[in-house]
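One structure, pasted below without further comment.
Here the complex is missing a single protein chain, while all its other protein chains stay put.
Chain naming follows the written order as A and B, and within any one chain the residues start at number 1.
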Amino acid sequence: MSAVQDPAAPIAIPTQPDQAAIARRERLRFLRRSPTFVIGCVLVGMWVICAIFGNAIAPKNPEFPDVLNKLVAPSADHLFGTDRLGRDVLSRVIVGARAVLVIAPLATLLGTLLGTTIGLVTGYFRGFVDEVIMRIVDAVLAIPIIIIALLAVVALGPSRVTLILVIGLVFTPIIAKTVRAAVLGEARLEYVQAARLRNERAPYVLFGEILPNVMGPVVVEFTVRLGYAIFTVATLSFLGFGADPSIPDWGQDISQHYQFISGGVWWPVLFPALAIATLIVGINLIADAIAQSFER
Amino acid sequence: MGRFLLKRLGLASITLFLLTIIVFFGAQVLPGNVGRRILGPFADQAAVDNLNHQLGTDQPLLTQYWNWISDFFRGDLGDSLAYHVPVSTLIGNALEHSLKLAAFAFVLVVPLAIFGGVVAALKRDRPTDRVITLTGLSLTVVPEFVTGIMLILIFGLWLGLFPVSADAPDGSSILTQLKYLFLPALTLVILLFGYIARITRAGTIESLDADYTRTAFLKGLPRRMVIRRHVLRNSLLPTIAVVATQTGYLLGGLVVIETLFNYPGMGRLIFTAATQKDFPLLESAVLIVGIVFLVTTLLADVAYSLLNPRIRYAAAE
Partner (left out) sequence: MTDPAIELKDLEVVYRVRGTDRSVLRGVSLSIQPGESFGLVGESGCGKTTAAFAIMRYLPRNGRVMDGSITVNGQDLLAMGGAEVRRLRATTLSMVYQDPAAALNPSIRIGPQVAEAYELMGVDRGAASERAREILAKVQISDPPRVMRRYPHQLSGGMQQRVVIAMALAKDPTLLILDEPTTGLDATVEAEVLDLVQALRQEFGTSVLFISHNLAVIAKMCERVGVLYAGRVVEEGPADQVFQDPRHPYTVGLLRCIPRGGVRKDEMALDTIPGFLPRLGAEIPGCVFEPRCGLAEEICGTEEPPLYPLGNGRASRCYFHERAHLLPRNAPAQIATARQGNGSPLLKIDNAAKTFRQDGQDVRALVDVSLDIKPGEVLGLVGESGSGKTTFARVLLGLTAPDPGSELELEGKPLAPKVEKRPEEQIRALQVVFQNPDGALNRRFSVRRILGRALTKLRGLRGTARDERTRELASAVRFDESLLAVRPAQLSGGLKQRVAIARAFAGDPRVVLCDEPTSALDVSVQAAILNLLAELQVGEGVTYLFISHDLGVVRYISDRIAVLYLGRVMELGDAETVFGPPHHPYTEALLSAVPTLEGTERARIRLEGEIPSASDPPSGCVFHTRCPRKWGAICEQEEPPLKEVEPGHFMRCHIPLEELRRLQETPPPASAYSKTTS
């Protein structure tokens, strides 16, 4: 087509600076200045370092049973005391970070990938498939997560893969529901119809056009679910369904020692409990700050 | 209205059907050879076959499902493998205990959390709000066994204020029973407070920002009247509905709390059944928990629509 040139036509001048870039920069600045985000990062960062370099940092061998010094109260030699087998509690707390920090992120990733895909498909196509999947989602959500996980772990036997699969699959419907809600809002916008009107295939519309616009909720959902994944992993190992009973594990250490509380032995329980609490609170502080940065 | 109820009921039944399938799948399909899972890898093949025959798990899956589900709704839940008593007796007993604990916790947490949420919303973005929101968030996300143990250490061991076991001796007065129940209930309260407060806060803020609230202010109504008549009226109803759907969350927490405080409710029953691989007990108990959840959600949903004029009339017209 021919461009009719018209010297008097309005000249396009960008009056607004780059809003998208500004929004991104503002979000990062908001996060850097948010005390919740910074505290969360410090807490989580500490445990991530422990999970990676645990054996190098730990003052003692976490597996070594010092049979002469069982259940010794915290002292200069054992800062967090020793457990019922005489193992150093501090070292076990440090090394124990790995048990949750491998399974939980992988499970969350699995759940987020599946959940996002299902949420995109159901929110975009609606109709019968959507109805069916949403009913299944409702049915899964009717049973508390920990109970489903328990049922599945008992049925399959606990192992790392089982835990990742089970937690990932249990999170899938929850994430799918959140993503679906966001997609329903997007699918109404005309850019989606514009894509259909230039012969785009559904997968491109879903992953090329809509997905970039719902990344905000997906990121927030991922961080929140990561907190719950750690929650679930720790709870399962507390209940005796940990992935690997032979390695140091906070939940398992607590469950093996809480019977000693009435005898006044609190250290092998308190320190792993604080470890779990700080890690999970840290992740949720990050999640909260990220969610707020998107809301602003 | 009738049509609306019918629709809700229909949806709930579909969900219930899917729920039974999921539970069946988890307890009778996923384990593969159920008898082998129970007896372990070194058991005698004949014993395994025998157990499978006894459980009916040697039959085709469809028959198994039909037998289980028809028996279940007839009230015959089978016998527990571990206790050798009817599952229904065990569950009935445990359910009563759990409901007592849950009710106590709810009575404590709902008013407290709604109050906290409303205060946070009214003081939005000020220090009061941040303190309530962040404390609530931090308490909510920590696993129950961690908070439970903290409470036991603080109130049981160091302060000696409350018993660390939840089950009061038989024949105790209500007050004594409540005293025994206090720590487990408090654990639940901590678990739920942040969540409910958060929903309340969000609902209240949405209502505060609405045009109709502006209309009320511009009418010249005093702030307190605007909040009471216009803001809370619209924000609390959905909050209460959401709260009601949170019973499921609470039921999940019971598994750990009852185990920790040695309290004979549904949670501990499910836990015991799981550790003992008592599949008949496990599968019925889990299904019951799901049904309790579905029923409360349905009731909350219906109550909400009865109270909300928009839905009520949309359904009626």
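Quick note on the criterion: contacts are C-beta pairs under 8 Å (C-beta built on N, C-alpha and C of every residue); 3 or more make two chains touch, one makes a residue touch a chain.
Given the structure is predicted, the values throughout are model-derived calculations rather than measurements.
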- Please provide the labels of all shown chains that the missing chain touches. A, B
- Looking at B:N50, B:T128, B:Q276 or B:N308, which makes contact with the chain not pictured? B:N308
- Omitted-chain contact residue, chosen from B:S80, B:S138 or B:N234: B:N234
- Touch residues of chain B, complete complex, unshown partner: 3, 210-212, 214-222, 229-230, 233-234, 237, 308-310, 313-314, 317
- Just the residue numbers, please: which parts of chain A touch the chain that's not shown? 1-4, 6, 8-20, 23, 26, 188-191, 193-194, 196-200, 209, 212-213
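Definition applied: only the chains that are shown with their structure count from here on.
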- Item | Residues of chain B touching chain A in the complex | 11, 14-16, 18-19, 21-23, 26-27, 30-31, 37, 134, 137-138, 141-146, 149-150, 152-153, 156-157, 164, 248-249, 251-253, 255-256, 259-260, 270-271, 274-275, 277, 282-283, 286, 289-290, 293-294, 297
- Message: Show me the residue ranges of chain A that touch chain B in the complex, using the header's touch definition.
- Response: 36, 135-136, 138-148, 150-157, 227-228, 231, 234-235, 238-241, 251, 254-255, 258, 261-262, 264, 266, 269-270, 273, 276-277, 280-281, 283-285, 288
